[in-house]
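Heads up, one of the protein chains got dropped from this complex, but the rest are sitting where they should.
Each chain gets a letter, A and B, in the order it is written, and its residues are counted from 1.
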Amino acid sequence: MDVSKDTTESAAMTESSPDPQANPQTGSGFAGPSMAVAGSAGQGSVKRNRGEGTVELMGLNAYYGSTHAVRGVDLGFAADKVTAIIGPSGCGKSTMVRCINRMHEEIDGARAEGQVLLDGLDLYDSRIDIVAVRRAVGMVFQKPNPFPTMSVFDNAVSGLRLTGVSRGELDDRGREALVAAGLWEEVKDRLKAPGVGLSGGQQQRLCIARALAVEPEVLLMDEPCSALDPVATLKIEELIGELKQRVTIVIVTHNMQQAARVADTTVFMLDGELVEVGPTEKLFTTPDDDRTEQYVTGKFG
Amino acid sequence: MSANQHSLLLDRGNLKRRNRFNKAVEITSTTAAVLAVVVLVIVVGSVFLKGVSALSWHFLTTPTALFGESGGGISNAIVGSAIMVAIAAVMAIPIGVLVAIYTTEFAPPSIAHPVRFVLDILNGVPTIITGIFVYGLIVVPQGHQSAFAASLALAIIMLPIVARTAQEVLTLVPGTLKEAAHALGIAQWRTTLRITIPTAAGGLITGSLLAVARVAGETAPLIFLSSIFGQGMLTAPGEALASIPIFIFRSSESPSSTAHTEAWAAALVLIAFVLALNIVARAFYARSRKRMGA
Partner (left out) sequence: MVTETRTQYQEELERLEASALDGLNLVSSALQRTLEAVEHQDVELAQIVVADDDRIDGRYLEVHQSLITLLATQSPVATDLRLISALLHVLKSVERMGDQCVNICKVIPLTGNEPPADREMVALILGMGKQTRALIGQAKRAFAERDVEMARDLVRQDDFVDDLNRECFRLALDLGDDADQREWAMTMLLAARAIERIADNAVDIGEQVAFVVTGLFREFEDASHPTT
């Protein structure tokens, strides 16, 4: 995760620790800490300003009525990383992801048990405000779903409007989100045009901008490219690579090549259970579990 | 491919019969459709032909003449109808839309289904019964007819129409939009207000306009509730007001042929209004469907 940052900081510490009094005087002694500060500040401007964005599932079970969709999953999602979840249809991967922003419980008869920790805080704690959870954990859906009554710009800031953000700040944040979603250059001349007038790929990036505008720590993507053509898909994948600098990304995908292309870590699920978690290259070259092997090589699915 | 396989494609003897049956069904259904259109054309055409001669600017802008005199118009009836329908709309549309929002957005199915059923029954109640009900409720205690009483009856007639069409339209709003709003942390009421209703707006307007068009020509309840009114231009809803349906009803009862022509002219005005509302409603509906990606 933040290994590089940690090492610079600890290096700076060891450098200054022998003689903290004298160090600020000497130019070279000062260079270490000041660079570390500049480094972290530079990172902070693109990165979240609140927590780290580490998500941990502990003993997570999810149900639809009597259907046990997710069975006792323990799993961590590292900040600054893209984690892909693969598995055959109905294996519970979408359900598991929807437990992270508590969208799962929106469905009648659905419930979840266990813990979902965001930077150590249990999102299922009774004192937690569900609205705050949704803002900390953004989501992008299968089909692009910009709000049809809103313009491109209004779509981008639609999540912000309810927080009493000032007009001027709204403009900045909306623009920033559109830039982050790689859409600004394409839409800057038609911000007032309807969001649904954009192409499918642009609409999906608009939805990503909409999710980013509220500055979440985690971004969940539920098969975000399944309705897009290959070129639009590649653009989104490219974008995911850039976005992992600022949010923890969890992507559910049916497309194993997509998981292989975008994810640092890949998770394989089957029948609601976690089968294997590992670095993507490991999972796609030498998986440990036979079921993973059979699934990724297409022997069943 | 062998000859054997080709033989599967050959006529097994009933091909001609099937073709004839197809043709018969096609002709009957086409005839039915043509008939419906012909009926409408005859109704609108005859109303137009019989009424257009009496239609004039004077006719539209002059109140009804005193009994026995000619040269009067229907301005008081137009205004009366407008007032009553407007009050009815103000009462029925917000309540109808709210009922629809409750059943589609908030109520569990165990409540939404009975509500829908009740609305369907209300829609089926003959309007004369609604009229009698309001008569007993308001006119009898007050001792006199009033436009307000008529409006209440019209509102009761409008309510299920507005609510049912609004329900249909609101359920058409894609669930993915509400889902997106929830995932952004937008509260349920705000989602309904900012996302669902604007998206369905066209359809909601359509339903309301159709309900207005439906009650504008409603006659039966008005006979009980607002048929004994004074001369000249009246506008106070506390008393009975003239209306186009009652004007048509009265004039057609009259022995005078001039009055008959005036009844036709008033009918033409009413039918034109209803047609115009329907056309506008269709336009809104088309816009709404486009928005919801249907």
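The working rule: a residue touches a chain if its C-beta (ideal position, glycine included) is under 8 Å from a C-beta of that chain, and two chains touch if they have at least 3 such contacts.
The shown structure was predicted, so the numbers you read here are calculated from the model rather than taken from an experiment.
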*Wait, the hidden chain, what does it touch out of the ones we have here?*
A
*asked:* Given that one chain is not shown, which residue among A:E56, A:E186 or A:E293 touches it?
replied: A:E293
*Out of A:T67, A:S199, A:Q245 or A:T285, point to the residue that touches the absent chain in the complete complex.*
A:T285
*Considering the whole complex rather than only what is displayed, give the residues of subunit A touching the chain that is not shown.*
88, 256-257, 260, 271, 283-287, 292-294, 296-301
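The definition used in the following text is that only the chains that are shown with their structure count from here on.
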*Computed distance of Cα centres, subunit B from subunit A, in Å*: 50
*How about subunit A: which of its residues touch subunit B in the complex?*
101, 103, 106, 108, 130-135, 138-139, 141, 143, 145, 147-149, 158-159, 162, 196, 207, 210-211, 214
*Can you name the residues of subunit B that touch subunit A in the complex?*
108, 174, 176-177, 179-187, 190, 194-195, 198-199, 201, 291-293
